[in-house]
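Of the protein chains in this complex, all but one are displayed in their positions.
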Amino acid sequence: MYHFMDFNMVTDNYTEQPMPNSLHSLRDAIRAFAQAREWQQFHTPKNLVMAMSVEAAELVEHFQWLTPEQSQQLDPAAKEAVAQEIGDVLIYLTRLADVLDIDPLQAAFDKMEINAAKYPVEKSRGHNKKYDQL
Amino acid sequence: MYHFMDFNMVTDNYTEQPMPNSLHSLRDAIRAFAQAREWQQFHTPKNLVMAMSVEAAELVEHFQWLTPEQSQQLDPAAKEAVAQEIGDVLIYLTRLADVLDIDPLQAAFDKMEINAAKYPVEKSRGHNKKYDQL
Amino acid sequence: MYHFMDFNMVTDNYTEQPMPNSLHSLRDAIRAFAQAREWQQFHTPKNLVMAMSVEAAELVEHFQWLTPEQSQQLDPAAKEAVAQEIGDVLIYLTRLADVLDIDPLQAAFDKMEINAAKYPVEKSRGHNKKYDQL
Partner (left out) sequence: MYHFMDFNMVTDNYTEQPMPNSLHSLRDAIRAFAQAREWQQFHTPKNLVMAMSVEAAELVEHFQWLTPEQSQQLDPAAKEAVAQEIGDVLIYLTRLADVLDIDPLQAAFDKMEINAAKYPVEKSRGHNKKYDQL
């Protein structure tokens, strides 16, 4: 469990206000983390997108030998490990969006609108065909 | 740009309240989207993690032939295309976390705390060594 | 089906000898292909590994919504599309190994030896535990 004051004391002192529970606060925490370590130099979009894809694959690894049914019933240790990998992907995705000056949540809602047009309910119900085959 | 009422009318009518700007509202929008299309049957964690990794690679594709410097100066068309792919990754990551009953934002903040311990500021400043080589 | 003389005439004339059926001949064909297009400048290991991972994901995409059983029974059109993606991954993997001066087949046999030591038959039989959990 994340305790803001612990993190603050142990590491970076990047703010004195408690962080609200949002992607913006995550973005700000990552900015401070990178700045304290002088890592901005490595955080080009090209490098960050590679790092994000590597974290995505580490998440895949937990599921590669599981049946679909097993993937729905992770034991607590596996679930905790998976949660950490989900955290890693979200961290790098948030950082990538930040250095590109893109709002990831807005981008996701915009894409939902596009998806809704590509996959009309009546044509898409109950099967997994790609939009260009509807 | 996402306009909530448009989306609502065109597609799913999943709620009558305006959506707050948060990952929870994105999660709820995806739930409604999947439910309207009866896609829950396809949304096992195993399948979703594969889809998420495919979207991550579509994001990588935009950067594969760019220099690091070029990756920092996307033209507007490329930036819009990249924003859509970031949206796709966030959508599938949010959906994966939802079916696993994991809070992705909490997971990210928890991982930030772990990262802060793995990469102490003094030992990590200005270079890109992995934590086991510090 | 690949017809060597057709390819030769249509495109690159990179050799006058018929190509033996080997990874070395594929490596040479890719070299000639890149050279004819002056693409060596883009073929840094960093760029090629990104391109290879993107092709790997395009292969994944064909399987993401299939059950394990369905993945074993591709129809002819899907099998042909999958074969093309396998070709793409092998092309980029071969090219990456070439610019790094690594023999991919030797690397694979070397890794088989390592895997045999990591996964002794008696301890590994019939389950999918990772080597550090045997």
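Read from first to last, the chains carry the letters A, B and C; within each, the first residue is number 1.
As a working rule, contacts are C-beta pairs under 8 Å (C-beta built on N, C-alpha and C of every residue); 3 or more make two chains touch, one makes a residue touch a chain.
The structure displayed is predicted, hence computed values, not measured ones.
Peer 1: Which residue, A:V60, A:A78, A:V99 or A:I114, contacts the hidden chain when the whole complex is considered?
Peer 2: The single option touching the absent chain is A:V60.
Peer 1: Residue-wise, where is subunit B in contact with the chain that is not depicted?
Peer 2: 50, 53, 65, 67-68, 128
Peer 1: In terms of residues, what is the contact footprint of the unshown chain on subunit A?
Peer 2: Touch with the absent chain occurs at residues 42, 47, 50-51, 53-54, 56-58, 60-61, 63-65.
Peer 1: In the full complex, which residues of subunit C touch the absent chain?
Peer 2: 1-3, 6-7, 10-12, 21-23, 26, 29-30, 33, 36-39, 41-42, 44-47, 49-50, 52-53, 56-57, 59-60, 62-63, 66-69, 71-72, 74, 79, 82-84, 86-91, 93-94, 96-97, 99-100, 102, 104-117, 119, 121, 124-126, 128
Assume only the chains that are shown with their structure count from here on.
Peer 1: Same residues or different residues where subunit A meets subunit B? The copies count as same if more than half of the interface numbers are shared.
Peer 2: same
Peer 1: Could you put a whole-Å number on the gap between the CA centroids of subunit A and subunit B?
Peer 2: 4
Peer 1: Which residues belonging to subunit A are in contact with no fewer than two other chains?
Peer 2: Within subunit A, residues 50, 53, 67-68, 128 contact more than one other chain.
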